[in-house]
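Before I ask anything, let me first share the structure, which is written out below as structure tokens.
The other protein chains are all here in position, but one chain of the complex has been omitted.
The first chain written gets the first letter, and so on, giving A and B; residue counts start at 1 in each chain.
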């Protein structure tokens, strides 16, 4: 199934499918029953678990407004680790030392910075940019057309959206922008197009309907500012 | 592994398991490592991704109150597209042009109308009916014994329930009924047995504890009406 020589530094499980034109670096490990699609580029020292689908093509559908054809392959940077049951699309680039946990999925045209963690069952939609050293916790939903800057913490089961009119009317799809170092508590809900300020803190379960100032802490439904503080000063 | 002739119009990946008595139409494409269980009926021009489990039998358990034995096979209508890592049970019928995205699962005795999208990681429980042209977004949870009429939009991570007493007392399980054209914002919570009126709008993060009138917009915890408007008129 592999139309290339097998490098002695690789460790491949049983029933692995590697399509034509895949580039594998040194010391790549791939678990049982995983599929690597044509053209995928995997750098040195990458580990991929079992039963994952790596580098598949996106699909078109008249109702999938975000559907785009991936241009270019999936690229996985050095020392990244991909879990079991993961689905990764072509046209996306993961940096170095990225962790994608079990059963997570990442669509096309996404970029993920070095050292970022994508938690288990997290879902990253297309055309979204995620910075370096972020933690996207278990089950979080990161919508399409969203920007997450560096050092952001997104808690478990956080939900975002990018469609103000929920398919009722034309609208330029725009996800939230989460600025550097912000922290979002578990199960918070973020509305389309808002800006979450740098180093702000969003309380667990909050529903954030408008922009949040930098360094602010907001909680509640709808979320309101409860104080402002230089969190980093406090931590010193 | 295939106890039938291979039609030249099919495209089958590596390690595909097709059990006995499966019916495949013309131009069916099945990705690597996918399993098609006995009796499944797949119409023309259907595409199925990799590592999916298609047409499996439901199971019984003394604590799984909803568990039922699937009667009849899984049926997948023409031009439908099933993603990667999907789990579909027997006794369920998908219409034509249905999209089931990656890592979604649909249990037994479910019907899904033509042109409906089931988002990635969405979970559809048993005995639920979903209409035509609906969008069930990523990660949404559609409980058992629920009715979703045509043209409904259910946002990402929406949660529903059908058990008023949470296993404490006997109760006829009954999920919400969502009427034609309603839109549910992301991460909203719907309680058992309520009716969401036609073309109503439920704000993101709302907790809906009682019936919502048609054309109403409700927000908050608990959700309250904020205005009434003929949304379709506004859009004209």
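Observations
Going forward, contacts are C-beta pairs under 8 Å (C-beta built on N, C-alpha and C of every residue); 3 or more make two chains touch, one makes a residue touch a chain.
None of these values were measured; they are calculated from a predicted model.
Between the chain not shown and the residues A:54, A:75, A:126 or A:201, the one that touches is A:201. When you scan A:33, A:90 or A:143 for touch with the missing chain, the hit is A:33.
Residue in contact with the omitted chain (choice from B:85, B:115 or B:185): B:85. Residues 1, 15, 17, 33, 35, 51-53, 56, 59, 61-64, 85, 87, 103, 105, 121, 123, 125, 139, 141, 143, 157, 159-161, 166-169, 187, 189, 191, 207, 209, 221 of chain B touch the missing chain (whole complex, contact as defined above). Touching residues on chain A toward the chain that is not drawn are 13-15, 31-33, 47, 49-51, 81, 83-85, 99, 102-103, 115, 117, 120-121, 133, 135, 138-139, 153, 155-157, 183-187, 201, 203-205, 220-221, 231, 235.
Methods note: only the chains that are shown with their structure count from here on.
Taking CA atoms, the transformation carrying chain A onto chain B includes a rotation by 120°, reported to the nearest 5.
Mean C-alpha positions place chain A and chain B at a centre distance of 24 Å.
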